[in-house]
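Here's a structure for you.
For this view, one protein chain was removed and the others were kept in their places.
== subunit A ==
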Amino acid sequence: MDDILILEQLEADEAKGFKILFDKYYKSLCLQAFILLDNSEEAEDVVQTFFLKLWQEKQYLQIETSLKSYLKSAIRNTCLNKIKQRKTYSEGSMEDAYLIADENSDNGLEDKELQIQVENALNSLPEQCRNIFITVTLENKKYQEAADQFGVSINTVKTQLKRAFSKMREQMIGFK
């Protein structure tokens, strides 16, 4: 549904409009938060808390810009504050995160096709290789942590990751 219609719906029937808004934006806002925060749980937390507040404070009734840019900048600011609260962060990684967030926010990383592509690539990997890759990408594990978790040596982790990366590159280049 068009954003303008969503806003109209919100005025006519708040609950219904709010649900439509949620359905349309929840996942993409989660993705935005995840790219910025690099932490899946925090990302969902941020977005859920945001929606909660949005409903409770009826903030959507005062939106002056477009709905989309309102939502995106709200998540972005919340994430920025979160990152600042963290004890350690490097300037570089944050700038990097911003770039990525802006790059990817519109070009459809949520695409089903991309997900299928990634899944195919992952499925073609041997089990241990896949598990190590998933752990490292999603949980930001260091080599030693991953090695401990899987009960293997650091070198095994490195070899497996290299395999996963080259497979991923292969598949994703084909996709582009």
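Everything below uses one rule, namely that a contact is a pair of C-beta atoms (placed from the backbone, for glycine too) under 8 Å apart; a residue touches a chain by one contact, two chains touch by 3 or more; residues count from 1.
In this text, contacts and distances are computed from a predicted model.
A single chain of the complex does not appear, and UniProt lists its protein name as "FecR domain-containing protein", one of "FecR domain-containing protein", "ABC transporter ATPase", "MaoC family dehydratase" or "Glutamyl-tRNA(Gln) amidotransferase subunit A".
In the complete complex, the residue from A:Leu10, A:Cys30, A:Leu71 or A:Cys129 that touches the missing chain is A:Cys30.
For subunit A, the residues touching the chain absent from view are 13-15, 18-19, 22-23, 26-27, 30-31, 34-35, 40, 43-44, 47-48, 51-52, 55-56, 93, 100, 104, 109-110, 114-115, 117-119, 121-122, 131, 133-134, 136-138, 140, 142-143, 145, 149, 158, 161-162, 165-166, 168-169, 171-173.
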